[in-house]
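Structure in structure tokens, see below.
A single protein chain has been omitted from the complex, and every remaining protein chain is retained in its original position.
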Amino acid sequence: MDFSLNEEQIAWQMKARKFAEEEIRPVSLARDAIAEPADTIDWELIKKGSQLGFRTSVVSKEQGGHGIDYVTQALVMTELARADSAVSKTFSQCWKWSHLIAAVCNEDQKERFLKPFLADDTFVLGFGQTEANSGSDNRLPPPDAPNAGVRLRAELDGDHWVLNGEKQFIAHGNIAKLFFLYVRTDFSVPFTDGTTVLLIPNDTPGFSVGKVYNKSGWRFYQNGEMVFKDARVPVANQIGETNGALRKGEGDQSGDMFGDLELAANALGICDAACEQALTVIKIRQLRGERLSAQQLVQLKIGRMNMLTEALRSYVMRVAWEHDQKAHSNNAGLAMNLATDTVQEVTELNMDIHDGAGRAMERAADKLARDAFIWSHLAGDTVQRLKVAGRVIRAA
Amino acid sequence: MDFSLNEEQIAWQMKARKFAEEEIRPVSLARDAIAEPADTIDWELIKKGSQLGFRTSVVSKEQGGHGIDYVTQALVMTELARADSAVSKTFSQCWKWSHLIAAVCNEDQKERFLKPFLADDTFVLGFGQTEANSGSDNRLPPPDAPNAGVRLRAELDGDHWVLNGEKQFIAHGNIAKLFFLYVRTDFSVPFTDGTTVLLIPNDTPGFSVGKVYNKSGWRFYQNGEMVFKDARVPVANQIGETNGALRKGEGDQSGDMFGDLELAANALGICDAACEQALTVIKIRQLRGERLSAQQLVQLKIGRMNMLTEALRSYVMRVAWEHDQKAHSNNAGLAMNLATDTVQEVTELNMDIHDGAGRAMERAADKLARDAFIWSHLAGDTVQRLKVAGRVIRAA
Amino acid sequence: MYNLQLSEEQLAIRDTVRDFVASEITPIAVQPARLEPFDPPLPVELIAAAGELGLRCLALDESDGGAGADTLTRCLVAEELAAGDVDVTAVLTETAVLGGLLFGQMMSADQRAQYLPAFVDDSAYHLAMAAQEPDAEPGLGTAYHRPREASLPTTTAVADGDEWVITGSKTRIANAPVAKMFVVTAASDAGTIALLVPRDAPGLKVSETPRDGGWYHGAMGDVTLQECRVPVANLLTGGNRDVSSLADQGSVLAATPEGQAINLGVARAAFDAALDYAKLRIQGGRPIVEHQSIGNMLANIAGSLELVRGAVWRAAWDADNPQARADGSLADIPHALISQVAAADMLYRAAKDAAECFGAMGVMRDMPMQKYIHDTRLFRHSGNGASDARLRLAEALAGHEPR
Partner (left out) sequence: MYNLQLSEEQLAIRDTVRDFVASEITPIAVQPARLEPFDPPLPVELIAAAGELGLRCLALDESDGGAGADTLTRCLVAEELAAGDVDVTAVLTETAVLGGLLFGQMMSADQRAQYLPAFVDDSAYHLAMAAQEPDAEPGLGTAYHRPREASLPTTTAVADGDEWVITGSKTRIANAPVAKMFVVTAASDAGTIALLVPRDAPGLKVSETPRDGGWYHGAMGDVTLQECRVPVANLLTGGNRDVSSLADQGSVLAATPEGQAINLGVARAAFDAALDYAKLRIQGGRPIVEHQSIGNMLANIAGSLELVRGAVWRAAWDADNPQARADGSLADIPHALISQVAAADMLYRAAKDAAECFGAMGVMRDMPMQKYIHDTRLFRHSGNGASDARLRLAEALAGHEPR
């Protein structure tokens, strides 16, 4: 049992903290306040972070990246999220699919896609699954509804797949230079047996970006609609077997488990920010001549915020360690679910502490709560909980 | 970062699990159902556990004990509590004060008290602080109420302290062979500056056991009233300086922090038992021809129980590791507070899962919830939370 | 016209019961023997004394010798009584509610003539609904929003000359040990029927359910019917009420406002005790009610009690005033289920928080607080629990008609 970090882990943590403090935090609230959703991203910030290694952190050293371990990944995501959760997610979204490139792409694909990804500070990655009528069904495939799930159609035409359909709510849908796309390649079977993954560069003919989504939180983090009209993708861009995208084998090491850890670690950063804001305000603000910190109810809230946050940190670090050990358990999913409850309660308590007649809510406190609500559908709605609970029950 | 256990830790864990399964679990529900509170303890069980080392686990090897580290202590408490939380506490209550003997007793005292403690399988330890009008004030000393706190009076008469007064709600008050007793030795100052600790053997003249308390949970664990009438205790039994009991120095390693870890680790064992009961019943019991496990609401409860339990486990192990590192933080107290919320919610969810018209609640599920309510005043009432929150705020 | 004023009669009944509880019930209810979960004696004398006050016949029409109490008034009484002793309340309320149903709605004129006088006159005459059967599965479960197969009781009733012959068993029936009359549901050629079965009918046996840690309130027993014979005249036709609407649980109170009101009374007793104690107990040099943390907790409990009371009273009034849904004064949703869910969740929490104010005394078996927790916990897990009630509510919201 050892909770200590090694020197390399601490070095990355400190580098992330410095970047977060000096570069992200100063622009975070202003970016959040930009009304037009496509304008909230700050490419200069992305470039700076990329040059520090945050975009390509998880690509292995042999392949030209930094090869940081999962514990370090969790630390970095938390530190970045402490300044701005959406910025942290913008970077880690690239890691999510970097993991996938390393795990499942063939050498040709790595050559064609990994190299430009490494070379270009503005090259971010995306992943397209959700569609208008294929949302939670993708997460919790219903065994008794064969028509559920991915419906974006891909048909083989010589050495190309021809794509028709749309994807909705796609992270980085409007800015990524490369997408991993789930397409339906067999409609005669349930989608879990009829889906294929393709690599789609953003200059693919027939692909266009639709609407850019205007979210209430995570505003820096881009999200768009993807439209495919007879879009032609070389079969050489196919990952794995046809119809095999969702048939997971033994010892699967794909980005999926990372996604659970990612949302838990990112939420932890928001919790840290909320605790920090709350501890600051209770020592500064006075009420009837006494600091807020003199009030028992304020103290109880501070205690609870820190209790929930430190419990989440303990769990996140355990999950990260398990990932490094390739000892995947149900813990990643459970920690992701917990992150939802924790980040929402902690940010709400922070707002409670900021309450006071005669003033508007602090924008910074408001932002944390808006960002935290994103977890509801990504990490903690009943579908995400049923999915994880199913694993627990099957494992018992 | 390393969550793995070493061989010795695993060995103790397995030994505790075996003892819990084979010896504690078979008698637990029957002991719980004994109406007379003084009769619920099973001395044969204590002897067996003592012979396996569970009573004297934390006394150092040099002193004749086993010297297990804090991580191992946490593991053992959890395993024993999984079969019966009150039995686990009966053993660990001895550890709590073994820590104190090791930390603060002089050689003469160790000779006189540690040796018989080690030699006698039925020698259990106690600690007396609470009094009728000195409850939460002891935990959260009010700076503006100098008369608060311990009032059991000790006056010096030659080489003896003469004690008059009563203690209430004292764990092992009716069965311990040796007590650590907080006595008020100066009424002219706040009790934090006027309290002394004495070692009191149970055959001290003038000491008698009053009422044995009849608790709704933790029934195996004894609790009694202590009455002192001109009880004479040699000054040689005094620990530390006169009036110095509550003046904690730097790097204090007394039982206090262990107590926080203890309640968190014990609660974890109850949570494990609740998860186990729930997972068992949902696979056995049917409703309208389908297993309970087929119901989404049951699944959500199972997920939540396991999520809360595993988060607590992560936090408990982190705290235990911190103790071994002598890196005391606010985490022990926060984990203790969290344990209250967790053990109560998890045991309530277990009862929810057991609901069903036409049958009584399982006695085993009922017992877990009754045991869990003990945490309210020991670990999670507002006083225990304010105490911990105060540490967080002062440290910030 | 919206009006929360209770009638003079309601206030008078409430005051009478409150005085009775203070003088007669509470002194006995707080004795350690009654706070013990394993085998507390049922205080039959108190039940009889409360019966003499009219609480057993509360729901009978005044012309029948009752108080003509509507559902809300019965809730007022149940709350007051339960703040004293939950077992006394459970027995009396079961009989009172069932009595109102039987004599007021479901019996024929002949049946009334035959049974009413003894019921009114005999202060030990209690009633029981023997519907629940072993291995019954009334919970919704995965049948949520699905067609549900009709199910018949396993207990059978066969006509034999001028008698019904009943065979079967019923389990965990409230009031069984003290009941002089049972309503027994059974499958017949004509589907489910209900029969009036006097205690002394040949072939009827009652075994008291072991208390075993206290997982029921009042009195409870199993009922076995071995070729038990009753006259054909004992068929309950239901009058203006469908026989199949009879509860399939072991108590008529499980999902009624009166049942929630009992729970409310328990939690209120816990709150009253905590508030009194918080004003007296000095720590930190002042009464603990003056500590923010304790005041905050007491405020939460008080709020919960008022919210639940509002829900229970609304459900009670709704039960007697269907016209209010028709004109849109009340939302057309199952208010009884809402009050059941709110009571199950909020009152248990209230009792626990109230007990927390007492520190270690909150867990002592010779003190009332632990019993309030136990009692509200028992309500929370009664029947199929609050989760089931929520699903039934969800079906109603969606307009689902169970087939």
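The chains carry the letters A, B and C, assigned in the order they are written, with residues numbered from 1 in each.
The definition used in the following text is that a contact is a pair of C-beta atoms (placed from the backbone, for glycine too) under 8 Å apart; a residue touches a chain by one contact, two chains touch by 3 or more.
Predicted model only: the values in this text are computed from it and were never measured.
*Asks:* Going by the touch rule at the top, give the shown chains the omitted chain contacts.
*Replies:* A, B, C
*Asks:* In the full complex, which of C:A201, C:M220 or C:V289 touches the chain missing from this view?
*Replies:* Here the residue in touch with the unshown chain is C:V289.
*Asks:* Of C:V178, C:A267, C:A311 or C:A355, which residue touches the hidden chain?
*Replies:* Selected residue, touching the omitted chain: C:A311.
*Asks:* Using the definition of touch stated at the top, determine which of A:Q109, A:S136 or A:N243 touches the missing chain.
*Replies:* A:S136
*Asks:* For chain A, which positions touch the chain that isn't shown here?
*Replies:* 33, 35, 37, 130, 133, 135-137, 140, 142, 144-145, 147-148, 168-169, 213-218, 286-288, 290, 292, 294-295, 297, 344, 351-352, 354-361, 363, 366, 369-370, 373-374, 376-377, 381-383, 385-386
*Asks:* Just the residue numbers, please: which parts of chain B touch the chain that's not shown?
*Replies:* Contacting residues on chain B, toward the hidden partner: 295-297, 300.
*Asks:* Going by the touch rule given at the top, which residues of chain C touch the chain that is not shown?
*Replies:* Residues touching the hidden chain, for chain C, are 1-7, 10-11, 14-15, 72, 142, 144-145, 275, 278-279, 289-290, 292, 295-296, 298-300, 302-303, 306-307, 310-311, 313-314, 317-318, 321, 323-324, 327-331, 333, 335, 337-338, 341-342, 387, 390-391, 393-395, 397-398.
By definition in this document, only the chains that are shown with their structure count from here on.
*Asks:* For chain A and chain C, what's the span in angstrom between their mean Cα positions?
*Replies:* About 51 Å separates the centre of chain A from that of chain C.
*Asks:* I'd like to verify one number: the distance from the centre of chain A to the centre of chain B, where each centre is the average of its C-alpha atoms, in whole angstrom.
*Replies:* The separation of the two C-alpha centroids amounts to 41 Å.
*Asks:* If I count partner chains per residue in chain B, which residues reach a count of at least 2?
*Replies:* Residues 382, 385-386.
*Asks:* Could you list the positions in chain C whose residues touch two or more of the other chains?
*Replies:* 291, 293
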